[in-house]
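What you see is the complex with one protein chain gone and the rest in place.
We just call them A and B in the order they show up, numbering each chain from 1.
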Amino acid sequence: MSTIEAAAPARRTRSPQTLAKAGVVAALVLLILFGWARYDNFLSSYNILSFLRYNAMFALIALGMCFVIITGGIDLSVGGVAALGSVVAAQASGYGLVPGVAAGIATGLAAGAVNGVVITRLQIAPFIATLATMLAAYGTALLLSGNQSVSVSYDTAFTEFGQGDLMGFPIPAIVMIVVTLGGWFVLERLPTGRRVLAVGGGEDAARLMGLDVERLKFGVYAASGALAGLAGAILAAQFGAGQPTEGVGWELFAIASVVVGGTLLTGGVGSVGATFAGAMLLALLFNLLNFENGKGWISLSAYWQSVIRGLFLLAFVLLQARIARTQED
Amino acid sequence: MTLVSMRGVTKAFSGVPALIDASLEIEPGEVMALVGQNGAGKSTLIKILTGAYRRDAGTVTLSGREVDFASPGAAQDAGISTIYQEINLVPHRTVAENIFLGREPKRWGMIDIGRMNREAEAALARFGITVDVRTPLSGFNAATRQMVAIARAMAREARLVIMDEATSSLDEREVATLFQTIRTLKAQGVGVLFVSHRLDELYAVCDRVTVMRDGRTIGVHAMNAVSKMDLVTAMLGRALAAAERDLSASHGQGAGAPVVEAAHLAAGRRVRDVSVAVREGEVVALAGLLGSGRTETARLLFGADRPDGGRLTVGGEERQFREPAEAIAAGFGFCSEDRKVEGIIPDMSVVENLTLALMPRLTKAGVIDRAAQRDVAETFIRKLGVKLASPDQKIRELSGGNQQKVLLARWLAMNPKLLIVDEPTRGIDVGAKAEILKLIRDLSGQGLGVLMISSELEEVISLASRVVVLSDGRDVAELSGEAISEHGMMAAMAADAEPRSGHG
Partner (left out) sequence: MVDQTIDGKTGAPKRTSRSLAAAAQRYGVVVALLALILFNIAATPNFLTWQTLNVNLTQVCAIVIVAVGMTLVIAAGGIDLSVGSLMAIAGTLAPLIFTGALFHLPTTAVGIGLAFVLPVIAAAILGLFNGWLVTAFRIQPIVATLVLFIAGRGIAQVMTNGNLQVFKEPAFQVIGLGRIAGIPVQVILMAIIVAAAAFVVRRTLFGRQLLAVGGNPRAARLAGVPARRVTLAVYGISGALAGLAGLVVVARNGASDANLVGLGMELDAIAAVAVGGTLLTGGRAFVVGTLLGAMVIQLVRYTLLANGVPDAAALVVKAGLIILAVWIQQQAKGE
């Protein structure tokens, strides 16, 4: 049998995603080094642990968003679902830590399932479907809470879920790390994860290859909702109250994390690790700003953080566009 | 026992029937050809068999058992493997994942990546292909992707393999390898359903042929008992002798001044060194195998992509087009090979699609003169014989041939000097094909310069006054007059292709 030459030798250049992934990790390391060199207590265990504690919920939401975006979808409802989750968790917190957290997750799961059904059964574009769910989630949160924040029960251990430590490590940070590792495992090592990637890479192709596209899509929206609900439970436990109006703009922050992590919004590619790094990077900017203000040389108001975050997003997006373009030639 | 039996199958889309009482039978170890014009219902019939569509009525049995697949997955589990017309794979994923997606080798619930890669390599080796299976599929050319699709279909034990235009992007050697595989499958008792527009291939590998027309199965013949002419006549339902003879008339002579001359064009990997000139009143064909740089050359001429090097002379003046708009202003028109992606604006009306390029000239102070726009459109609809319900109809509702006519009219309305047509008859039924070829011939007779790209050698032979043969991004031969023959072109394409494979 003759060997076929027409098969082009694969270009052994790195994919744009690999480079973007390296970029975000490098930027994260550089920022940490910068902070370590410039500020005294930057790498103190207090700063590191509280940083992880208060940013865990953003990382969880970004993880869910990463899976959704990999399928070529988007989930605008996460902020609203987190708010709803925080209200429900606070209301259930009287029954204990586990029931409170479970109530938050279950609420998020239900909202995510609604997204999944509307998107896969009614065939409505994810952007619109999740936009509607966001409105409905805020509405429900306000109805349940009577338009005000709902205090959690201090008779149970519920607040420990946000404020407590386990072996000296903040519980939210532990949850974040365990869940993120789990997400990485699912995406990289389980058939389900590879199939999710395939759905985003070509829905029709995946369908003709015999994959149950609808079930996979339903799954990612349900997961994103559950993670938003979990974030809501952390929110309630951390602030001691369910916050029906919190979470505005979280969805776009999560999308920014995913984008900074090099995941294409067109779907088909994505990395849990890079998304996590992206979320940490955006959060770190705020932390650094606080330290800079603490030095007293300049006084940048907290409002600068969104400007700086925007500039960072811009820089990353431009860099990725450039890499993508050089790869094309 | 008969492997597959489909009887009385009916299917309609939004009330429009696509299949009416269609049938198909395949014996174990048999290669069955399925032919018909575009829109005859072949794809619909196949998609019902593979679970992509559900039938409205009729029976389908597999090895005597009645089946009704709810999804492609269910059909695959029942032993039906399909290689689709458009390559249905996932570009961002690796070659190995594409072969095993949906039934990955597992260990403790996790994907066994090492085993998956090894098995993928082995599956491809059967076809004499050695590639790094860990790289994303998007890095490979169409032929390799097609072979990956075939390897995917073969990698699972199948009772029936369906090949829907599986050879359309393969070169002859690859086709030969595929045929070898088909014969092996046959020997193992696997049934094969083979769909191809290339009739020669059917005679090379098929046992019987099922002919479809207008959603019906109109005949089943033993391959060696039916002539090509009979087949074509059966597909069309009428003799097309008239149209074909018209095309075999003498080639356009007496070409005038050069419209465009390109010298040593180069761009990226696909176009390395191409020189081509088109004069008034002549049809120049760019010939070459897939991937030889034909479309890329045409896009450079039209300003759709930027060249890295080379000179472009238009009407005696050196030019550089940065955008198609500039080429259009210089009197160029370009019909892309992919109507759907690069031609029509699906939701716009025929009138607006037809006048899209002309629109700036129909505009006063930014406002479009709608009466003038309609006049132009109606004139060309009449001239080209576009069949439609109303000029205000959305273009996506027209058939492929009529869409193509509207797109040709888009340029003719501009009164161009040069028309570039890339695969002008792809996906168009035989009747409309002949009309479009005749139109191109008439236009060149009126002094229009035409640059044509076509994979159908017969078209090139019947139309072209000169043929520039490309190979691997270079022009390797120019043929004219008597030299334009199937043999001449094959020889020119092969001349350059052969020595390279020696070193590879």
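Of note:
We adopt the following convention: a contact is a pair of C-beta atoms (placed from the backbone, for glycine too) under 8 Å apart; a residue touches a chain by one contact, two chains touch by 3 or more.
Being a predicted model, the structure only gives us computed values, none of them experimental.
Checked against the full complex, the one of A:Ala26, A:Leu43, A:Val98 or A:Ile128 touching the unshown chain is A:Ile128. Touch with the chain that is not drawn comes from one residue among B:Ala266, B:Ala287 or B:Ile344, which is B:Ile344.
Of B:Ile111, B:Ala285 or B:Ala304, it is B:Ala304 that touches the chain left out of the display.
Of B:Ala357, B:Leu384 or B:Val421, it is B:Ala357 that touches the chain left out of the display. The chain not shown here touches chain B at positions 13-16, 18, 38-39, 41, 43-44, 215, 302, 304, 323-325, 328-329, 334, 336, 341-348, 352, 356-357, 359-360, 363, 366-368, 370, 387-389, 393-394, 396-402, 410, 427, 432. Where chain A meets the chain that is not shown, the touching residues are 74, 76, 118, 122-125, 127-129, 131-136, 138-143, 147, 248, 252-253, 255-256, 259, 265-266, 301, 303-311, 313-314, 317-318, 321-322, 324-325.
What we mean here is this: only the chains that are shown with their structure count from here on.
Chain centres here are Cα means. That of chain A falls 43 Å from that of chain B. Across the complex, chain B meets chain A through its residues 50, 52, 71-73, 75-77, 82, 84, 88-93, 97, 101-102, 104, 106, 109-111, 127-132, 135-136, 139-141, 143-144, 147, 152, 171, 173-174, 177, 180, 268, 291, 500-501, 504. Put simply, chain A touches chain B in their complex at residues 1-12, 15, 189-191, 194-195, 197-198, 200-202, 204-212, 268-269, 329.
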